[in-house]
Every structure is written in structure tokens, then in C-alpha cells.
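Only a single protein chain was left out; the remaining protein chains are all shown in position.
== chain A ==
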């Protein structure tokens, strides 16, 4: 029987992965929409983007709140440490998310042509992953100092650390890579050849920085947190699988026929790497302050949360399947006929 705290963190990690994928599509789309506008190619992809993203943007946002509330629920100590340390970066992320969230409604119904808005949409798409990745950096330890009852983020250490910058870089380029790969797939479903060609160029372009940034972050991690690095080396086969899926994905994109499969293998690439990273982190949630066992909530609460999880998933999974059926796999809708 697997312990409830382990089950909790596993499911939460799965949700974070889900957020990583859906949010990347969203964030990247913002950047591409802005970039296409600057290069006067916006007519090619804007309809594609709004067609898919409009029905799902709210769902994307809930994924994030879900993970956040879940981790605080399962591990209340995270609220204390991360909450205290992240007051400023967390608030910045909230503000960026607010600008972006309001963009959808306002842009869709109000000021379609407003370049300032489009710029904000594009900019937040890159800044949000950067600001959220700070939490990931913190979890490696060494960036938080405790003075009595005061928990402080060491900004100087954070800003001068090559690890934190390499994680930021990785977050941004992965977003662009995942997003362009997805939009390729969506364009191919819509039989939209010009958009497909454009997105394919973007996807192939961003694949290189993604793999470089991943290796760079890995190397800096080895210097910063030896234990985590060694654990990940122990999971070398997961990392190898990740690289394998990456190469498969690139080949499929290059081959230019099976975009659905290409996107799936890119999803699997990130899945393997993300879980290798997460499992390697064990047993710490925040090195060295919070471990999974000691930081967990009471057993009765953990149990109730797991039950709620299962009940909630029974509700969510069919609903999500319905959404995908209606907006992603309904060929007529994708082509804009409905």
C-alpha cells in the first residue's frame, strides 16, 4: 500500500505536468500571435489560436490553482516557507496572470486590433513561465534563509545564480517549443497549410535551444545540488527515453506528415524529463526544510484529500474528454465550420 503523502505528491506532480503542457500552449501562443503581428503574418495564425484557446483558457488557469491549492493542502508547511519567501515573485506572477486572463475576454469582445494589448499578451506569455520557475529554483535549496520567525528570499544569491537563469531560459524556450508543436498539429487538423508551414518552422527552430537549455540546466544543477543530480543520474534511463522521444518528435516534424504523433512524442519527452527531475527531488519538497514525510498533513486530511481527488477526477476526466471531442477532435469545428 502506497502511503498517502507519496500518492498526493505523485498526483500533484502529474497535475503540474498537465499545467506545464496546457499552459505552454497558451503562453507560447501569445508570443507567436505578437511576433506574427510584427512580421505581418498574423492573419495566418490568429484565427487558429483563438479558435482553440478561447474555450479552454479558463481550464488552463484552473490547472494552476489546482496544483497550488493541492500542494498547500497536502503539505501545509509549503505555505509557510514558499508563502513567506515568494511574496514578491508570487505577487508579480499573480499580476501577470491577471493581465493575461483579462486579455482573453477583453480582446475577444472588445479591442481586437489593439497592439498594446497584443504586446502585453505576448510579453506575459514569456514572463509568467519565468516568474513561476523561481519556485522550482527555490526548491533546490540555498536561496532561502531563516531568521527566527522570518523567512527571507536571498535575492542576491538568486539573481547571481547561473542555475536560476538556466531554469528561466529552459522554461521560456520549452514553452515556445511545446506551443509551436501543438499549433502545428492543430493547423494540420484544420487543413490550414500556410499556418502549418509557419508553425513548423517555429517548432523546428525552437527545438535546438530547448535541448541546449535542458543540458545547461542539468549541468548547473550538478554544481548546485549534488544529491539531486546523483539521484537523477540514477534515473538515466528516463532521461535517455526523454532524449529519444525528443529525437523522434523532431524527425516527425521534419518529415511533416504525422503532426499528432510528433506532438505526443514531445509530450512524452517532457513527461520523462519532468518525472526524472521530480523523482530525483525525493524526499525533499523544499531542500532542506520540507520533506514529503515530515511536511505532510494529518493522515485523516490526507485521506480525505485523496478521496476528493478520486471523486473529482471521476467528474473531470469525462468533462475534459467532452471538451476535447468538441473543440480539438471535431474536424468541422477546427476548420471553422461550426
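Throughout what follows, a contact is a pair of C-beta atoms (placed from the backbone, for glycine too) under 8 Å apart; a residue touches a chain by one contact, two chains touch by 3 or more; residues count from 1.
One rule holds for everything that comes next: contacts and distances are computed from a predicted model.
J.: Can you pick, from "Na(+)/H(+) antiporter subunit C", "Cytochrome ubiquinol oxidase subunit I", "Light-independent protochlorophyllide reductase subunit B" or "Nitrogenase molybdenum-iron protein beta chain", the UniProt name of the chain not shown?
T.: For the chain not displayed, UniProt's protein name is "Cytochrome ubiquinol oxidase subunit I".
J.: Using the document's definition of touch, tell me which of A:3, A:293 or A:319 contacts the absent chain.
T.: In the complete complex, the chain left out is touched by residue A:319.
J.: Looking at A:38, A:87 or A:247, which makes contact with the chain not pictured?
T.: Checking the options A:38, A:87 or A:247, the one contacting the hidden chain is A:87.
J.: Out of A:165, A:229 or A:327, which residue would touch the omitted chain in the full complex?
T.: A:327
J.: Could I get the residues of chain A that touch the absent chain, sorted low to high?
T.: Within chain A, the residues touching the omitted chain are 54-56, 58-59, 61-62, 64-66, 68-70, 72-74, 76-77, 79-84, 86-88, 90-91, 93-95, 97-98, 101-102, 104-106, 109-111, 149-152, 297-298, 300-301, 304-305, 308, 311-312, 315-316, 319-320, 322-323, 326-327, 338.
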